[in-house]
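Apart from one protein chain that is not included, each protein chain of the complex appears where it belongs.
Should a chain be cited, it is by its letter among A and B, assigned in written order, with residues numbered from 1 in that chain.
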Amino acid sequence: MTVPRFWRKQQNRYNLIGTKCETCGQYFYPPRNFCPDCRRDGKIIKNQFKGTGKVVTFSIIRSAGDQFSRLTPYVIAIIELDEGSRLTSQVICEIDEVYIGMPVKQTFRRLGTDGESGAIFYGTKFIPA
Amino acid sequence: MVGIISYGAYIPRYRIKIEEIARVWGANGAEIAKGLGVYEKSLPDLDEDTATISVEAARAALAKRRINPDDIGAIYVGSESHPYAVKPTAATVGEAIGATPVMTAADYEFACKAGTAAIQTCMGLVKSAMISYGFAIGTDIAQGEPGDALEYTAAAGGAALLIGNEDPIADLNYTCSYTTDTPDFWRREGKPFPRHGGRFTGDPGYFKHVLGSSKMLLENLGTTPSDYDYAVFHQPNAKFPVRAAGMLGFTMDQIKPGLVVPYLGNTYSGASMVGLSATLDIAKPGDRIFMTSYGSGAGGDSFDITVTDVIDSDLFSRDAARTVTEMLKDKKMVDYAIYAKHKGKVVMME
Partner (left out) sequence: MREVAVIGVGCTKFGENWDTSFRNLFVEAGALALDDANLSGEQIEEMFVGNMSAGRFVEQEHVGALIADYAGLATDNIPSTRVEAACASGGLAFRQAFTTVASGMADIVVAAGVEKMTDVGTEVTTDVLAAAADREWEGIAGVTFPGLYAMIATLYMDRYGLTREQLAQVAVKNHANGVKNPNAQFRKAITIDTVINSTLVADPLRLFDCSPVTDGAAAVILAPMERAREFTDAPVRVLASSQASSTIALHDRKDICTLDATVAAGNRVFEMAKVERKDIDFVEVHDCFTIAELCAIEDLGFCKKGEAGKLTEEGVTAFDGSLPINPSGGLKACGHPVGATGVKQVYETVKQLRGDAKGRQLDAEIGMTHNVGGTGATVVCNILRRV
């Protein structure tokens, strides 16, 4: 992750701001600027997501790359937000606490850093609701 | 009347017992805990820091009261553990609560009273009608040097006060401060841990300034301790605030709700403000609250606060976020090894 790439989506990550296609009513978080169904006919607007949802599926990461090796074991899940969009996120809970269907809500955490002297990347993770 | 529009606090879930820390250093944990009046302290999760705690505290405040974040005109975050030495935590908080870009912001440092200094600044900006709302936040993930006395109490947590003048839940009637250049505790630029003067931090430090500021407020307002329902003092341990309260004439009943240090530890810039949050969690309309913070270096900020009817009205949802007591109860105990890993004391190569 580099600074400009992160900064570009900062508001989206901090505040769960995604998009919505007004033409077909689909919600997108992560945000999409182009509706995959309506394409050029899709009218895209900003959308503030509520921040609540449920776990669709999950795993417990035991072995991770550079950035995340200190956090293992941690829960990773595909979460379906109340609005219908699905995203992938860490869920901060005991590894035996998570289950399919578990209700979750957003929390603000560090996503990572660019080393000890580099930028700190913040964003949204999820905790049991 | 300028006052507190809303408040929120955040305490990370992890805890370590003072006895566990003592075990590692071969000291008598039970004795130390009893001497300090502190039994457990909090520590952050691996992905938490002063910015994330400040955001959670601010969001908790905003959950309790419907205001438009665009109307927040200033954010000041006071801390000794800002994630960056240069790049303000306040800007990250602003972005994460939707207050950017029309606002002013800055980070404060004045040891443990940086957060209350932020309250004073917000009071001035609101009173002069320069802003409608200002956030004053005090947060720390305090770093205690391994094996040092301060390691037993240096904790993690923070609180955010939203200051404004439209229907406050508590009026900020008056504030005054007592400041001198006193080297009781400091941290040099670039160094990871602070240094302190041992017993020097007591009388010439804490007591001189806490008593100095407190007596000044009582004198200026012509009030006595019995005029107040509650009192909150900076709490580096449980002994100092209890002693200061006694010396001024406050009772244990008055300070008890705001004395959170026994099972939290010293959250430095968060300390008095988390104590105030705990007091506001149970306060009733009409309650009068006395608060004096202390920051090494050194200074004390005193406040005279009166809770209004608004705290029980439809304008404010006190239970829309967790109370300090609830957060203190939601805990996960760890041993020193996990504590060291979380606090970055286990040095790993990049």
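A few remarks follow.
The working rule: a contact is a pair of C-beta atoms (placed from the backbone, for glycine too) under 8 Å apart; a residue touches a chain by one contact, two chains touch by 3 or more.
Keep in mind the model is a prediction, meaning the values are calculated, not measured.
Across the entire complex, contacts from the unshown chain go to A. Of the candidate positions A:Phe49, A:Tyr74 or A:Phe108, contact with the unshown chain belongs to A:Tyr74.
In the complete complex, the residue from A:Cys21, A:Cys93 or A:Leu111 that touches the missing chain is A:Leu111. Mapped onto subunit A, the footprint of the missing chain covers residues 1, 5, 9, 30, 56-69, 71, 74, 76-78, 86-90, 95, 100, 111-112, 121, 123, 125.
Just so it is clear, only the chains that are shown with their structure count from here on.
Taking each chain's centre as the mean of its C-alpha atoms, subunit A lies 31 Å from subunit B. Contact residues on subunit A toward subunit B in their complex (touch as defined above): 10-11, 14-15, 70-71, 92, 107-111, 115-116, 120, 122, 125. Touching subunit A in their complex are the following residues of subunit B: 45-49, 51-52, 55-56, 59, 83-84, 92, 95-96, 98, 341, 348, 350.
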